[in-house]
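Excluded from the complex is one protein chain; the other protein chains are retained at their positions.
Chain naming follows the written order as A and B, and within any one chain the residues start at number 1.
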Amino acid sequence: MRNLLRSHPTEARLLVVLVALCAGLGIGSDQFLTLGNAASLLNNSSVNLIWAVGLLVVLIAGGIDISFAVAASVVQYLCVYAFAGLGGGNWLIGFLVAGALGAGLGFVNAGLIHGFRVISIVITIATFNAYFGLLMFFTSGRFLYDLPGWWSRRIIIVEHQSADGRWAELTLPVAVMLVCVIATWALINRTSTGRQLYAFGDNPEGARRAGVKVATMQFIAFGWCGMMAGIGGLMQVNITREVVPNALIGRELDVLAAVVLGGARLGGGRGSVLGCVLGVMLVAITQNGLNLLGVSPYAFKMIVGATILIAISTASLRFGRAPVRGHGTARKGH
Amino acid sequence: MTAAEPAADPAERTATESPALRLAHVSKLFGGVRALDDVAFALGRGEVHCLAGENGCGKSTLIKIVTGVHAPEPGAEIEIFGQPVTSVTPTLARGLGIAVIWQDLALFPEMTVAENIAFDTLVGGRPRGVNYRAMRGLAAGVLDRLGVGLDLDARLNTLPIADRQIVAIARALAGDARLIFMDEPTASLTQSETDSLLAIVRALSARGVAIVFVSHRLAEVLEIASRVTVLRDGRLVGVYPTAGMTQSRLTELMTGRQFSHAVRARDLAAERAVLVLDGLARRGEFEGIGLTIRAGEIVGLTGLIGSGRTELAHAVFGLTRPDAGTIRLDGRALELRSNRDAVAAGIAYVPEDRLALGLIQPQSIADNIVLSVLPGITGGAGLISEPARAGVVGHWLRELAIRIGRPSDPVSTLSGGNQQRVVLAKWLATKPRLLILDSPTVGVDVGAREGIFAIIRDLAAQGLAILLISDEVPEVYFNADRVLHMAGGRLVGEYDPRQITLAELEERIYA
Partner (left out) sequence: MRAMITAITRRFGPEVPALVGFLAVVVAIFGLAAPRFLSLANFDSMAFQLPELGLLTLAMLVPIISGGLNLAIIYTANIAGLTLAWVLLQFGGAEAGPGAFVLGVAAALLVGAAAGAVMGLVIAHIGAHPILVSLAMMIFLRGLGEFLTRGGDISGFPSYLAPIGHGSVLGLPVPMLIFLVAALVWHVMLTRTRHGFAVYMIGSNIRAAAYSGLHTRRTLTLIYTLSGVLCAVAGILMLTRFNSVRVGHGEALLLITVLACFLGGVDPFGGFGRVLPVVLALVILQVLSSGLNLLGANQHLSTAVWGLFLIGVMILRWVAGKVGQGRKRKDL
């Protein structure tokens, strides 16, 4: 714990807040600390977590991606047609197609950002509008329910019946989420590429002088984020059993808030998978707890927003301001 | 003087017989500006060679070309350890045994000391797993060789600047480099740290490592290097042995001009006291500071990095609040809640870090000048008056002889010397009573420094009280009326330049 506190102060404090929150909710509601509730929390947070770790990689590399949630919707629609074209498809094809399509949309961002030397927020806001507008235009906002059976079938990975007869079930999205989280952790902490991503986000000019290839970094970061967006989109359909073109728009900002809450720095170079998971779970558990305490669902978001605002404002949870923008290493070139 | 003077010197013989690096016909254009023009450069194995010249002479560009950060214009010849190289990349340069300590360090503030030192093992080749243990081992080994103890797991941004400099040096030594470029490696080191760095340089040289040393501290250069290559305005001036070379001769070669040095101290004890500090203290920074600066007096304040001089300046300028003691200006006790109070009271402060704190680089020269006097040029309706603004800008551009294209150009387009004049203009426009200058010549060319000091002396002659902070002892010795020595947060000595020689003063301060 002491090590964690020193090397990852934001994560450590977040963990303390989370434990306190759980303890409080455990006392306030007898349903909170049950296996069933924990399982449903995980089931419901899995898609956000998949997206969050994808976005984390972009943030670490010093970028930002506004377009990923809309990209996930685009992937969902393209998947429906791709699976139909591939004779129905199966899970293997599903992951390959969704991951590849997502990564492809990420590469579009990376190509524009690197090729024309434009900051990522400008490009991803442009692609956000382009992807969403085109999707709504071509689909005319149509919902799709006629999906391959394997895709919309609920798959239970682990189940457990507790003493009172209730079932606690973990579904496929949770397993996929775990794989994505671990893969992202391995990428950014255990590979040379991942460390280069950190270095590139931290000091782009220094990284360039050390021989880090800037284009490669952009393509890996945005490609990874896009791939996670695609896989998250695939899982979202598995949960909701429908494809709705405007179901995911707006989620990008909620996920961004959670990831930044988890200690990832806007501006690059800082952020961890642990903090990212804690940030997402803090928001999810707050909502879940409010629900169990019988608070009106309309009040959830208000309280979540207030929680984040208070968290930012408490001196003990201090998030460093990104270095002054428009100065020094933020700009590319000599 | 433009051609290389013959130097029958053993170092030159090594350079031709077993060269570490040989460059010829190297040119570089940046958007039309000729940063390097047909430059040649060579050094031999084991040689310590100094690259000298004013800022903007092309030193850094030369280093960036050799290390593959910039590509030279076509026609350049580059030979590294006898091997002709057509296009250099950072990875290739490292593979050939080249390492650099960059002036701006080029480190990664969010990463640990160990990762910074061993970072180059992560770059190039195929993506692979990270062996943290090996990285730590490598880092520990290098730091051991340097004889310094640093926490390997500390994040770099938690370390003081001097320690970061050591990390940068360690990083350059971590690979088995055979040719090391050191761009201002001692800029933020204390004397003892500098001494140990110079000892390391000698040891490396003895093992056959070639070192290109760039420093504006000419005494250091002459002490460590065997030969010196001088560049001016992107062109080669010549290659000279350091044996028999003097600092003033080298300055002449670098600037193309001659300078005279004379002690200019005056006795101003009869003048009215402008600033009086009494028992000023701030926990962990400085304590028991008492000093007086009189009207028209230039008081030099020197001391090593970490002696508390900049912290003291911050407190007098209202950026931090002292725990004890009083600040009096013109006999009035000041209670400074912020630097805005200090400005209003008549205190101006030129910070050491001109790039990041002194000026707003991307904004215009005009805006940087009027920044501090906005209320004065605002009309009745709360709108800034264009004529008043142009008047202030025009006045100070003339007064300080700032040579610029247009006042609307970004201030970043100016040379270091002219930038420093803009900083001065900004503060002089507030009509201050006390001017604090913190290392005003850092990053300013040798030639332009004299111009800055001429302005400072002129201001003093008009009755302004000036506190001149600098770690360059000669700078305060030749320009101040009195020299104060600060160490460990206390004032430990006061000297009259007329009663002590420069050598004696340096001896006392570095002892």
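Going forward, a residue touches a chain if its C-beta (ideal position, glycine included) is under 8 Å from a C-beta of that chain, and two chains touch if they have at least 3 such contacts.
What you are looking at is a predicted structure, and each value in this text was computed from that prediction instead of being measured.
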> Which of the visible chains would the unseen chain be in contact with across the whole complex?
Replying inline: A, B
>> Looking at the full complex, which residue from A:Phe32, A:Trp51, A:Phe128 or A:Trp151 touches the chain that isn't shown here?
In response: A:Phe128
> Which of these touches the unseen chain: B:Leu236, B:Leu359, B:Val444 or B:Ala480?
Replying inline: B:Leu359
> Which of B:Asn157, B:Gln247, B:Thr326 or B:Asn339 touches the chain that is not shown?
Replying inline: B:Asn339
> If the missing chain were put back, which residues of chain A would it touch?
Replying inline: 66, 112, 116-119, 121-123, 125-137, 141, 250, 253-254, 256-257, 260-261, 265-267, 296, 298-306, 308-309, 312-313, 315, 318-322, 324-327, 330-331
> Which residue numbers on chain B touch the omitted chain?
Replying inline: 29, 31-32, 34, 319, 339-340, 343, 349, 351, 356-363, 367, 371-372, 374-375, 378, 382-384, 408, 426
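The rule is simple: only the chains that are shown with their structure count from here on.
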>> Which stretch or stretches of chain B touch chain A in the complex?
In response: 30, 64, 67-70, 89-91, 94, 100, 102, 105-111, 115, 119-120, 122-124, 127-130, 153, 155, 355-356, 361-362
> Taking the complex as given, what residues does chain A use to touch chain B?
Replying inline: 7, 189-196, 198-199, 202-203, 205-212, 265, 269-270, 326-328, 334
